[in-house]
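== chain A ==
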Amino acid sequence: MDFLKDKKLLFRLWIGLLALGLVVLAITNYRVNFYGNSRLLPVSLGIFVTATFLLGIYFQKVRVVMHGAAFMIFVAAAFAGFSNWLPQTIGEPPPFEEKIADISTMSTQELADLGEKLIFGAVGASTVKGSIGKGQCPLCHVFGSSEHGERAPNMYGLPDRSEKIVKLDEYQNRDTVQTVAFDGSGIAESGLEYMAESHACPNCYVSPGFGKGGTNDRESPMPAIHKSPINLTIDEMVAIDTWSYIREGLEAPSVDEMRVAYEKFIPEDERPQASSGADGEGEGGESQLYATGDEPLPKLFEKAQCTVCHVIPGIPDADEGDFGPELYVKTNAPKRMKDKNYTGSASSVEAYILESILDPNLYIVPDFDEDLMPEDFGTGLNAKTVFRIVNYLSQLEKGKDPPNHEEM
Partner candidate 1 sequence: MPGFIEGMMPVQLLAEILLIIVIFVLGAMILDKKMGIRIPMLLQAALVFIAGWWYYKFRIEPPLPFSVRAIYQVMIAIGIFMWVSSAEKGWTEFKRPILAVLDAKTPLTWWVRAVLLVVLPLSASGMAYKNLLPSLGEPIELRTVHPAPPAAVTVHGKKFPLQTSESPVRVDESGEYSNHIQDAHVMDNPFDPDSIQYMQNVKEGGDIFFQNCHFCHGDNLNGRGLYAYAFNPIPANFTDPGTLAQLQETFVFWRVAKGGPGLPREGFPWASAMPPWEQHLTTEEIWKVILFEYWHTKYPPRTWDE
Partner candidate 2 sequence: MAKDVMMTIVLFAASIAYFTFINWWLMDFQGLDYWYMFRSGAELSSGGH
């Protein structure tokens, strides 16, 4: 055999093997990084270019095809490389429209989770201090077994307690401002019904000591939660009750039982309908405006929820709150700002009020509890509302008549 020819063949064999190796390398790179690191895939194309080009040099018969192919792969690699060089972003589909329309198909645990979300804002938030959800319950109620409710009864042990309450004499023969939820509704006959009744008609029975100040427990400070501004649907209240059972390790009644209980105390025309759900993507959910800022002052203070805890001189109906100090701010603020416990930085009465709304714990008035005032008024009230609140409060002086709120 011709030695030279042999050598040439051998050389070409090596080149072929080299190209083959490169191709294997390229394919491996493709396979490995297909999903993980797809930015590396054009590298495969680059290797292909080299391999085909090499083959084109040493295999004369397929030279044109190989060089043409190498060029084409190069062009494709250049485009793909450019695209991979740009920053990458994945477009996630929007989350499923949450349809809580049919709670009867949910498992008990799912239902309880929904309940927890409604009370505290998120699943697992029940242990987080200060968390509050759509139902706004933690504003007044406490839920821990060892906590003491200031404004409203502790909700721990409610399922058990309810069973006992309905059998009490005080319950059976109550004397409140509104003794039945609506004409013909009757009163609760089981613990389950009691829970429903107290949600729908807080005035029907007031736990001793938690009535509105001065009413001798004949009237409850709690709003009916199926009405504005909280607007929970029956299904949502069912979810909340389910959570109350489940978290104490009790077996929750069925959804149907609970629905029937609520329907007993809420007349048909008062039952809030579930909102039509998310209409499109990118929605931040339905929101609740505390107050528009255009209301008359008494209404504004009520909607902003100040009157629940504070006595505000000059504002009718704002004379019962005793969880927070009476708001003679013009008199008190200068003293408080000089107090050694004061940690804020306000230098005027207006600034002090604003500061107290945005960050209530900068100064705790003696004899009042820490952490009682929600910290989210700053994000929940709009500028006009805050402006008018500050404006009015800053004129309240002890011993003087409050300004005429109708003009402010």
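With respect to how the candidates were assembled, all candidates are chains of the complex that A comes from, given by their letters.
Basically, a contact is a pair of C-beta atoms (placed from the backbone, for glycine too) under 8 Å apart; a residue touches a chain by one contact, two chains touch by 3 or more; residues count from 1.
Note that the structure is predicted; figures quoted are calculated from it, not measured.
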Open item on the list: So chain A is shown by itself and the numbered options are 1 or 2; which of them touches it within this complex?
Closed with: 1
Task: Touching residues on chain A, where the partner in the complex is candidate 1 - done: 86-89, 91-95, 275-276, 279-284, 286-289, 292, 294, 379-384, 387
